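For this depiction, one protein chain was excluded, whereas all remaining protein chains were kept in their positions.
Chain naming follows the written order as A, B and C, and within any one chain the residues start at number 1.
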């Protein structure tokens, strides 16, 4: 492994995997095990998640976050339903229509709101929009992302409120938890409070961005959906023969709170970056780094010089001058300090 | 790892992973890499496959064989097309309608033939059945499995013949290569001869049953299909963020012919089993073990006693008394000898 | 209208429309009416069907029999389900995959049986085949055609038996009634006995082949399916703005038993043809003409001469020498006698 500080701040999906995950994969590689999720490791993961969520849950291990999201939505809406989501949500913009594919053509209805959080007033209007009218798609499911695509974190009260609006109108609630660990770490809440106690029926439980290799999961909080999800997952090519190798990753990920430790570290690195930037002239922080994503405005020539230095990050995607830095479990204080040093030098 | 002989002969998907694969995963876990297949490992796999197939090919790394098959078929048939396949084929029986899902409702037309090989005469009739008639689905793609679901291997001549029938009628050709390595090892042919030179457009290149953990690939022999496949794969939740962890498995799998060594070993173990059973009274061999699957007829009480001994294998699925043993890269001569010893004892 | 005898025996869909239907269309053309089925004519049709079926039913007016079948099936099976049907059924062979399209990829499982009647023993095996196994599509709905595609009619006992097998296994039952009127006329049974009392959940109530212009209906015998069907129909482009013009046809069709009179007439014309052919040397009747379709074997040169005379009928589709004649409400005794005369002349 390179000992020089990393200059990768483009995404948490550019990191590798935690050593505990590597060890778990090696252990799982020896001996035989029953296929398709009937192995002991998969069952162990389920039991751990029952403890973490304080409820009998089922799980489906899948290969990507898009698959977790799309499968979940397909179980929550009929093809003639609509999925209410933030207009900046990953399901709306970054999955090439996976939700439309898996749901057999449901419609995503984009809503507004700051920091990629759904505005409750817009939601309240949308959940009843043309309900029961056969000329229109039927409002069927709300999807919230926690933490959001811009790194904001819904507070427990905000979530409960959205959940109440959703449930009062008879809709189902999905949570895209690609960065769920980061949100739990940031809020210090019980996972149960952030999910089923607020009305969440299905959770896409992200792991890949936070230290695993190729494992994602759907946590089935409403177990009446399990049978349907199982058929849908197989049919989608998402039931792995050697499922133990996905389970092994999640088992290690959940052991000794690795998932929360990794997330807390990534959050701390973003906070360290934020602290360092606060004092700098010419840098404007945009929003607060509630999880592991930080937005700021940098002078054009600073961005260019950072890129010349070999730094990678997204820029000019939102507005000219706006830059996004993402930290991960693998980001070190030295990486942050190196980045801060470079920005300071270029703004001087 | 247990040192006692393994008694698992149910499927090659119950085995673990080759040590070389484990090492490759560990190496890939450190450092950062670009996501979604733009990493150097993925490109390396592509280049290796170009050499192996003696042609410029593209690859898509996916998580399961069902995904590889269903994605491939979706790129080869319109929704109103039909997929001609053997009635015992995996795509027809064991994927919960994944081909129908991915193709948006194409129809699988089951054909007959011994040992799960498609009968050429049936194929010749089927490729032109109601072609051009809007009242009927349109014959669009032929899917062959090599080695077949019962462990038979199409000879090069047989494949060429099926390929010619397919191409003369203007259809596309898909190969389900869940056990492709086994077929190559058995025939000693060039992979190019077994695929594109015989007309194959897309190959589901199986790896999981033969030593990897969670990696399968589509080898795109007709590169005009690559762009469409890329969109379809993303949309299906089959484009992994940390694709390097799939690539690492395939890289090790292809290095120093591990894929062929593993397959040859599995085949040899099936042959060893066959040799041992040949001499035994009361055991009737069914077909020849051309790859790593052996069918035979055992007296009922022999099967029962093997199960009591802890052996696992499929039985009574095809006809009463018919038993299937599957070997793998992980099967040892001791495992085979142990099984033979038990059968001999129970038939005595 | 031509006064020469008609020589069209190719299909009942080549006939025009009953004068009562024409009059009804003209009446409906004046004045305004609420769109999308909220008009009084549509409600009137529903009420008539409630009387005919001795039950509160709902209806959906659609434009084709394929749409009626495919919509019905979509409401009765999930995408990962299977539709058990006869291998000669219209849904399996003649709708270009419409069931697969509407159901989002369910699988049609073809069964055998004489005269396009489903064999009850095959059905009994199929309804439980791999039920609950996520690797396989799930048996979900049985579709019977009454009268069948070859003109046979299930007896009441046969239907009850198939219905019992279906319902005991927890599946749903659909009836393709493209020639339902012919079956009712042939059996003299109450429509209720032939449908919901035998377990039928949804009936494709054919009308076009029997005297209407462009109107078909789904009779919703299980009204819990109505809401879903309504969304599906709109979404399929099957909810006509000026639905009254479909309703007008069905209203006239049901008034004064026009539907049964037309069907009885068509049946009688087939019987007249059968009676005439019975006595002829060189003509072999195949099965009994239970409704309005007659199969027989004619010497090749007889077929050829009939075609030269301008007769239209299907031949050589099933086996060489096998010919199908179809009568309709518009067939006259003179038409039959003319055909008989020609055959007699050519066989002499």
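Heads up, the rule we're going with is that a residue touches a chain if its C-beta (ideal position, glycine included) is under 8 Å from a C-beta of that chain, and two chains touch if they have at least 3 such contacts.
Treat the numbers as computed from the prediction; the structure is a model and nothing was measured.
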### Message
Can you say which of C:14, C:50, C:131 or C:192 touches the chain missing from this structure?
### Response
C:14
### Message
What does the interface between chain C and the hidden chain look like in terms of residue numbers?
### Response
1-2, 6, 8, 11, 13-19, 21-22, 25-26, 28-35, 62-71, 95-98, 101-102, 208-209, 213-214, 231, 234-242, 245-246, 330
### Message
Counting contacts across the full complex, list the positions on chain B that touch the omitted chain.
### Response
36, 78-80, 104, 134-135, 138, 228, 230-235, 239
### Query
For chain A, which residues lie in contact with the unshown chain of the complex?
79-80, 93-97, 100-101, 103-108, 134-137
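One rule holds for everything that comes next: only the chains that are shown with their structure count from here on.
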#### Entry: Angle, in degrees to the nearest 5, of the Cα rotation that carries chain A onto chain B
180
### Summary
Whole-Å distance, C-alpha centre of chain B to that of chain C, is 43
## Note on the structure
chain A and chain B have mean C-alpha positions lying a whole-number Å distance apart equal to 34
### Message
Taking the mean of the CA coordinates per chain, how far is chain A from chain C in Å?
### Response
52
### Message
Quick check: what residues of chain A touch more than one other chain, meaning two or more?
### Response
231, 234-235, 239
